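I'd like to ask you about the structure that follows.
The excerpt is restricted to a subset of chains, each kept in its original location.
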Amino acid sequence: MADLMSNDMFLAFSTYATIVVLKMMFMAPLTGYFRITGKEDRKKMLQTNPDVERVRSDLNHTCHQNDLENIVPFVVIGLLYAFTGPDLSTALLHFRVFVGSRFIHTVSYLLALPQPSRGLSWVVGIITTFSMAYRVLTTTLFL
Amino acid sequence: MADLMSNDMFLAFSTYATIVVLKMMFMAPLTGYFRITGKEDRKKMLQTNPDVERVRSDLNHTCHQNDLENIVPFVVIGLLYAFTGPDLSTALLHFRVFVGSRFIHTVSYLLALPQPSRGLSWVVGIITTFSMAYRVLTTTLFL
């Protein structure tokens, strides 16, 4: 244990994993907030256009869901990656790019920025995770 | 490995993490059960009130989803927390309060207890996770 805590790689992983998981947790109150706002609008819209609000509440739900689907693989693969002993600078680059891409993703969701921004940040996060998974698989392959 | 297994802190984390993850897995059959029950009712209600059943199936889905959104952060942050070497009694307090709050949350969902109980248990779980995240960040900060 003391051994792990004196390891820079593990400290870096702990910091970034905690930040990104906390960010994910903040999505829950946000989603709840948008859902309540949506419900107030619902009363007015119910006769006019139920399809629009279904899509909108899907969007909010999707943003949190998307976090869950991307951050869980990052945490699992990132932990295994930290154990394969890569260069500290390479690992920091991976962690920083991933955490940055998730923050941009959430901001572009909430502010409804024009499309390329959200898709791009999602793809960057996926590529970072794949790059770490590639290193894990080539280092540890044991089927 | 043998080192980790002779560590009380890690044993305590393993026990509580396994219990809470098993509890989460039991939500799947429960949700399925309520969904099937809901479908049987659906035939009668389809003409009368499709909005009510959508909200109800949302509730069941939300309960499992809520578990996923709260237990995944607990497991990740709790594991890192166990590695920062806190007092065993403090750590046990965190683990017990969190696991207790999740069980109360699920029971108040399933029995539809009056509102403060569910919201309160959710907030207690969140605060426990934040308290562990605070300790992880102050101990390991390495950006």
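In order of appearance the chains are A and B, and numbering begins at 1 in each one.
We adopt the following convention: a residue touches a chain if its C-beta (ideal position, glycine included) is under 8 Å from a C-beta of that chain, and two chains touch if they have at least 3 such contacts.
All values derive from a computational prediction rather than experimental measurement.
Here 2 identical chains are displayed in place, and the whole complex they belong to in this file is assembled from 3 copies in total.
Rule of thumb we're sticking to: only the chains that are shown with their structure count from here on.
With centres taken as mean Cα positions, subunit B sits 19 Å from subunit A.
Interface residues of subunit A facing subunit B in the complex, by the touch rule stated above, are 1-2, 4-5, 8, 10-12, 14-15, 17-19, 21-22, 24-25, 28, 46, 64, 68, 72, 75.
In the complex of the two chains, the subunit B residues touching subunit A come out as 3-4, 7, 9-10, 51, 66, 68-70, 72-73, 76-77, 80, 83-85, 126, 129-130, 133, 136-137, 139-143.
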